[in-house]
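Sharing a structure here in structure tokens format.
Complex shown without one protein chain; remaining protein chains in place.
Naming follows writing order (A and B), and every chain is counted from residue 1.
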Amino acid sequence: MSDTKEKQTSSFEMVRALGLVSVICGIIIVGIYQFTLPAADANRKLALERQVFKILPDAKNVVTYYATGKGIIAAQGHDKPPSDAVVFYAVYDSAKKLMGIAAEASSAGYADQVRVLYAYDPEKQVITGIGVISMRETPGIGDRILTDKAFLENFAALDVHLSADLQSLANAVKTVKHGTRSGLWQIDAISGATVTSKAVGRGINESAQALLPRLLPQLDKLRKAS
Amino acid sequence: MSHTELRAAPHQHSGNDVPVIMRNVVYALLPICVFSVWQYGLSAAALILVVTLACLLAERINNFVSGTASTLSDWSAVITGILLALTLPPSFPLWMGAVAGLSAIWLGKSLFGGLGQNPFNPALIGRAFVQAAFPTAISTWVPAFSLNRFAGFIPTTLTAPFMLPPDIKHWIKLQGLDAFTGATPLARWKFENVAASAMEFLTGQVTACAGETSAILILLCGLYLAVRKFLDWRIPVAVMGSVTLLSWLFHLAQPARYPSPSFMLLSGGLMLGAWFMATDMASSPITPRGIWLYGALIGILTVMIRYFGGLTEGVMYAILIANATAPLLDQFNQPRVLGAKGSKS
Partner (left out) sequence: MSVPSNFDEFLDGIWKQNPIFVMVLGMCPTLAVTVSAVNAISMGLATTFVLGASCLLVSLLRHAIPKQVRIASYILIIATFVTVVDYAIQAISLDLYEALGAYIKLIVANCILLGRAEAHAAKNPPLPATFNAIGMGFGFTLGLFAIGCVREILGAGKLFGISLFGEHFQPWVVMVLPPGGFFVLAGWLIVFAAFEQYKSKRIQGVPS
């Protein structure tokens, strides 16, 4: 370009300009982060509680925990979870008694990840309900997992008890073809929405296999924790 | 009837211009329509009528907006309407049928510049649109030869515009057919592994749209057009040939899993697609080798979608995809110009 030849810009000027822009931008970003953090945190907590209330309506208090290979630890502030941790939520009622456990299960559906929150009853070792956190399944087909009564019935008492050695589920959770459910650990798929139904089953199986063997031996710690 | 005149080539004209060909295609489609009405009664007749009228209306509005002379008399909108209606379930609500007709003409034909400019078969564009828009209604089927089919409409037919069609389970029970499952032969094969017999197809005792229940009739009507040279016989032959060959190979390898070639040929929209839709003159190739490849591509894609896809029927998408490749097939298969050197220039 002609005018760059006429007026040479020194390296110092360029570095200075970029430095100036960076400083201004840095201040703005840090400022807005600090400013919005409390509101964003409150929103996230609210959203989590709303999800939990959907599957455990009597819940009063929700505490986030990490289940690691060495045991379970309560989440503190904005700590990063340990690398092998499985996140779960201990749910207490108004009498501060442990009502159940909520955890997230996620698996690839037809369009995107299907993320569901499931409620686990440690006394009976069954799943007692699910709620969808997010999904982008086809309206009218895949999103019937939200509304189909027969499908949701599967999760009234889905069997996830551990095998004798406490290392894995006695029966892996599995989604089966519509109308062929033969065990309490099986999920009867919605006919016409098999891909989404399978995603739910697969997600729950993966999550339960990872979480429950770590969680169950430590249950007393959770009962006392509140 | 042929006549010559003094002008640049071509000198000889067969006398079959567009309206003549199109009118004959309509004649060939009429027996299929009659069969469909006989099977499903008033609802099927109303659907064919409404979809065709919607296509004509769209064409007329288009003429009006673009300020051109009426193109209704070339019969092409009528063909689009009838073909489209034959691919829809007989219980399809009439207002959805009208949406299908309008989108077929506007999205499938007018946007590209009218008859002869359309890269895709307009009827299939219309069907693809309503399949995406109303997936539930388009996969709701009713039994053929129900008792009161001429006494009244199927309840879903008269759904008010923009409203959900009512549940027809109760109505189906009234027809005295307890074993009715509401699944097409292809769906029954895919989900329950039950292949309908050729006899069931030939007598129309299956649940499906008209294009699926009358394979032999379609074959005869198609043959009439082929004999009169109104369609290119090589396309349906290539489609049916490749489907037969491919499904026969699969059937040989795993007879329990894959159905016989006759099932593949008679089920779904294959016959209607092969004879009346793949042969659409504007959207199919014109070079000899291109035509064979085009037909084979449709057959292969159909089998692949039916066997391995999420959908039960694949003819519609197979033809649309093959339509898209038609210009390319022509480009790669240009016959050598007389007198030109053998190698590429």
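In this section, a residue touches a chain if its C-beta (ideal position, glycine included) is under 8 Å from a C-beta of that chain, and two chains touch if they have at least 3 such contacts.
Keep in mind it's a predicted model, so treat the numbers as computed, not measured.
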Which displayed chains the hidden chain touches across the whole complex: A, B
Candidate in contact with the missing chain, chosen from B:122, B:143 or B:165: B:165
Touch criterion as defined above, residue of B:120, B:134 or B:263 at the omitted chain: B:134
Interface residues of chain A (partner: the chain not displayed): 1, 4, 9, 13-14, 17-18, 20-22, 24-25, 28-29, 32-33, 35-36, 39-40, 43-44, 46-47, 134, 138-140
Residues of chain B (touch criterion as defined above) contacting the omitted chain: 93, 96, 107, 129, 132-135, 137, 159, 162-165
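Going forward, only the chains that are shown with their structure count from here on.
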Inter-centroid spacing, chain B versus chain A (mean Cα positions, whole Å): 46
